[in-house]
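With one protein chain held back, the other chains of the complex are shown just where they sit.
What follows is chain A.
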């Protein structure tokens, strides 16, 4: 299980990056991406995924389609 950042709507604001407990988020060409290998949707760390809670854009960070 992992989340993904929708590149079309990401503003590249970087708010999500430092919140990730798994260091799964990194910058790529001024936008941000989630490494699906590292993302746990914050399970075991927090009640809700931190990146989703801090992201200013609705529906920018969504579950990665399997």
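In the analysis below, contacts are C-beta pairs under 8 Å (C-beta built on N, C-alpha and C of every residue); 3 or more make two chains touch, one makes a residue touch a chain; residues count from 1.
The rule is simple: contacts and distances are computed from a predicted model.
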The complex has one chain missing from view, so what does its UniProt entry call it, picking from "Protein-export membrane protein SecF", "Peptide/nickel transport system permease protein", "FeMo cofactor biosynthesis protein NifB" or "Transcriptional regulator"? "FeMo cofactor biosynthesis protein NifB"
Contact set of chain A toward the excluded chain (per top definition): 9, 11-15, 17, 19, 30, 46-48, 50, 53-54, 56-57
